[in-house]
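For this depiction, one protein chain was excluded, whereas all remaining protein chains were kept in their positions.
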Amino acid sequence: MNALAARLGNKPWLLSFAGAFAVWLATILFTEGKGGGEMITAALSFATFTVIVGIGQMFVITTGPGNVDLSIPSTIALAGGVAMKIMGGQDSLIWFGLLACIGAGLAVGAFNYALIRLLKIPPIIATLSSSLIVMSVAISYGRGLQIKPPPSFADFTTAQISGVPVLSICAILFAIAMAIILERTIYGRATLAIGQNVRVAHLAGVKVERARCITYLMSAAFAGLCGALLAGFSGGNALNMGEEYLLATIAVVVIGGTSVAGGRANVPGIWGAALFLYLLVTMLNTYGASAGIRLVLTGLIIIAMITLAGGDKPSR
Amino acid sequence: MTDTTLATPARDRMAFLGDPRLLRKALPAVSLVAILIAIFVLNERAMSYRGLDLMLKYAVPIAFATIAQMFILTVNDLDLSIGAFVGLVACIAGTWLVDQPVLCILILAGCIASYAAIGALIHMRRLPSIVVTLGMSFVWLGIAVILMPTPGGMVPDWLKALMSWKPPLVPFPIIACLVIALVAHVLLMESSYGAVLRGAGGNATAIDRAGWSLLRIRMSMYALAGFFGVLSGLSLIGLTTSPDAHIADRYTLLSIAGVILGGGEFVGGRVSPIGAVIGAVTLVLTGSFLIFMRISPDWQIGAQGAVLIVVLALRALIKLREAK
Amino acid sequence: MLQATEKIVSLSGMTKSFGAVRALANVDLAVGVGECLGLVGHNGAGKSTLINLLAGTLAPDGGEIRVSGVAQAADYGVRRAGALGIRCVFQELSLCPNLSVAENTRIYHKSLRGWGWRRNAAELVRRKLDEVFPGHGIPPHATVGDLLIGQRQMVEVARAFTVTDSPTRLVILDEPTSSLDAVAGKQLLTYVRRFVKEGGSCLLTSHLLGDILDYCDRIVVMKDGGVVADRSAVEFDRESLVAAMGNVISEARIKAHEHVTAQRGETPVVVRAVPKQQSDQTALVAHKGEIIGLAGLAGHGQTRLLLQIYEAAGKTRADTSVSGPVALVAGDRQTDGVLHLWSIARNISVRSMRALVKGGLIDRDAESALAKKWRERIRIKTPDVENNILSLSGGNQQKVLFARALGSDAGIILMDDPMRGVDVGTKLEVYELIRAEAEAGRTFIWYTTEIEELNNCDHVYVMRDGQIVADVARADLTEEKVLQASFREGGRA
Partner (left out) sequence: QFQKSQEGAAGKKIALSNNYAGNSWRQSMLKSWDKVTKKAVADGVVAEATAFTTSENQVTEQAAQIQNLILQGYDAIVLNAASPDALNGAVKEACDAGIVVVSFDGIVTEPCAWRIAVDFAKMGEVQLDYLNEKMPNGGNLLEIRGLAGVFVDDEIHKGIEAGVKKYSQFKVVGSVHGDWTQTVAQKAVAGVLPSLPEVAAVVTQGGDGYGAAQAFKAASRPTPLIIMGNRQDELAWWKEQKDASGYETMSVSIAPGVSTLAFWVAQQILDGKEVPKDMIVPFLRIDQANLESSLANTEQGGVANVEYTLEDAQKVIAAAK
């Protein structure tokens, strides 16, 4: 038991994959093997969105305690609206739409960072405030109307290659790139150093503000991109389409092995945690438990999993 | 020229005596005063017993929840379940408090005990509090939904009467907030064990080396959080006169924001109970302020954010001037 | 039996390993009643580990601990040690930065409770501070996080000597003087003598061998996890003590530098800084290739001046101009230096990441090579540079910070009392390294609390109350001069 915990402690992301596998197994045992493959396909499709925004949130959380991006849901709503409006249902405008959604995200990120840097507002309150403003912008920009994605864009976001969603493949490549950025670039190292101790990082020559700026820009840009993809995937934008990602991003980041105290991050774990959370809900839905029981079990299983993994151990 | 150069060392010595600290402590109050003045300018009716009573009623349960969150933040943890917990307390009290008060109190005591148990679990297995409490938020909500699939239930009259009590001179919400702030202040800032509790957030190793049980400290903090969460739930249903499982979902974020607005920090055991209550009240007042400014519904949501930013920017200005 | 009665503690056969590292191998140690025992040894010799076992913060792998002759059970821990009157000031400070001095004292004494506990605690610690460090100037209600590292050290030492319900019988001081200036250090040691004279016992470690030789009754020398010498202090002199520690050095090497007297002004000025609180226009000036010393009592603005220079790097400001990149060697490891989640290698390479980038990514081989190079050069005691930095002894962590700065591309290196906790042998090697680097064109600005170290400098500025009050050339440098400038009251320079 302890040996297992120790081994998992070294690779915390393994745990979230193990958890995902376990719930999947429990589900198909119940259905006697029926639909196992399709379930994985669905899990991959939906985890993709959580992963894209989750990685942005991970970088933010890694920069240290108190850093969290609460503006992600609003950014998703705004950027989804911007993308759909600019694409206007026309295939020829897809690229403009994608650029615009990332641009919208960057604008939100820049605003967040300006609040944090210039006005010295604690990040959690800065992003909370900006999320409200961004939501207002989204409302007055889109008036709550849903716009359909261009057909090719919708097809791309829902395409599958023998059961594996194309978007998930892209997101896996994206995650690999982000893992490399985290561990092997100056920006990534700077982020990790800041998360351990801002003062030490600054005195060790790390460009603190540059890294923080990039972090908040990135988180919002990823949320923006996710907004467009989500709108494409679900057949149009909606104001409430990002709501579930507020807690979901924090949950996948932390379950995936990133330290809330900052300075330690884990990209693969986000994938594992996103799959785990999706399959967990699927399992409980499949079992047909009532809403209350489902909620209680969701909570208990999350706690049980993290308890099994054991606590924070210093890594490298 | 000579003046300033001569003044600097003296000021520096003053600074050492804790001057900037005092100023930092005063910042939350500055925000509160600013927003109050803005409200009074917009609507002089607010500047009355009745006005303050109406505006601040819902600050009482938020103040309790904020203090609960503050206890958790003191030991460098974060509670993502306080909102759901307050909702559950509301449902429990709404179900049993009228008919079976003794049973109800026992159940609520059990809730506090389970909060302490969560603290113990987090400590013994060295778990990230954020995940455990996130999980617990589902558990609390789930139990509340099972208990009360549709809103309803009874609230005892004494509780309603207490929450709508109109004492002479000073409105009840103000008295309540003052009492909450003072009690929490005495518990955490003035008592001798309070110093140990805060110390655990500042340097747990030091506390351990001085021979204190960190397990007991964490359990105490979680139990205190649970206790104040219970008070939050009770005061809330005293106001709403009826519970609902989702009644306090928002308190999780509000309570964190309140502590931070009040000058608390996420790590290092640096918190201020009085500041936290001020923060909670400020948050509530931003809502009132908005209603007094007539804005188109499109921008009402954003305006709430903008008000928060302006209030905090004021503080930045003061900090900047102080730095010079 | 007879021996046991006169020993306050005796350890025998103490063994402790951290993974593959054998920190202690079968160590015996005893401290007598009314005795001040000095414990010396190179960085990573095992001193702090031994102290942790004695204080009950670490459990030994094997061995026996006896306190006042009574063998302690396996559950021996801090609480038990505390009850037996054993107090410890650890190498890495253990105060709560968010609490006041008085509150930190309360943490130490369970009996400080009830009405007026804060006043009592403040009184208790203030009186002890006055007793140990007369003229300390630390308000008991100040928050510890706002204090300078030296002041924090004073608070912790004073706290260890305070007494409430149970007596203080043995005080363990792990490098208590490393963050104190010369004056405070002497005050402490004088107090320690008084304490042992009154029947207390003391266990003291230090890398300032002079202190150990002058103030201890007996000296135990450790090397690589074992005791290599245990004799009365009078039987040692500096030379033999150093030899016992395993370093063969000649005083000649220390003196060597005194012959090289660089002429000021031959090279371009790279740093010019007027301290923020300076009332006239006196500036610190550093020419390329010089070693500039900053002296004065701790907390008189030296660190602030270094940070002022650090912040101005590459910029030109009214009061500060600095040309070229700057690196800093922090002295306050815990708050300014160590990235605690990272390996030794990453802690070294963090300042040099730009140089390690190949094809957009940090080259891991180059990173590891850099770390290994510095491990050899200043002998960082570790089997693997990929180990976490906290697995190093205090002095070795300090060496990592040296490596971080010296391994970087910075032409100007600021050092904030960087030798805290570094052993004698390494110190001499680092002095030599610094001189070599200076000759190669690097500029050093070096704040030190050890007056002897100023001998390595080309030029010394003495600071008081945040201002430069004396500007002493290498040739005119004497200890009196520095001390006089540090203390002189009255008219500003």
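Each chain gets a letter, A, B and C, in the order it is written, and its residues are counted from 1.
Going forward, a contact is a pair of C-beta atoms (placed from the backbone, for glycine too) under 8 Å apart; a residue touches a chain by one contact, two chains touch by 3 or more.
Just so it is clear, the model here is predicted, and its values are computed rather than measured.
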item: Neighbouring displayed chains - absent chain, whole complex; value: A, B
item: Residue of A:87, A:102 or A:239 in touch with the missing chain, whole complex considered; value: A:239
item: Touching the absent chain when the full complex is considered, from B:135, B:153 or B:171; value: B:153
item: Hidden partner interface residues of chain A, rising order; value: 27-28, 30-31, 34-39, 42-43, 45-46, 77, 132, 135, 139, 143-148, 158, 230, 234-236, 238-241, 243-244, 278-279, 281-282, 285-286, 288, 291-292, 294-295
item: Residues of chain B (touch criterion as defined above) contacting the omitted chain; value: 43, 45-46, 50-51, 54-55, 57-58, 61-62, 141, 144-145, 148-153, 160, 163-164, 236, 238-251, 284, 287-288, 291-292, 294, 297, 300-301, 304-305
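FYI, only the chains that are shown with their structure count from here on.
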item: Centre-of-Cα separation between chain B and chain A, whole angstrom; value: 29
item: Computed distance of Cα centres, chain C from chain A, in Å; value: 45
item: Set of chain C residues in contact with two or more other chains; value: none
item: Sites on chain A touched by chain B in the complex; value: 65-66, 70, 115, 118-122, 124-126, 128-137, 139-140, 247, 250-251, 254-255, 259-261, 290-303, 306-307, 310-313
item: Residue numbers on chain A that touch chain C, as the complex places them; value: 180, 184-186, 189, 192-193, 196-197, 199-201, 203-206, 263-264, 314-316
item: For the chain C and chain A complex, residues of the former touching the latter; value: 310, 327-328, 330, 335-343, 346, 350-351, 353-354, 357, 360-362, 364, 386, 388, 390, 404, 408, 410
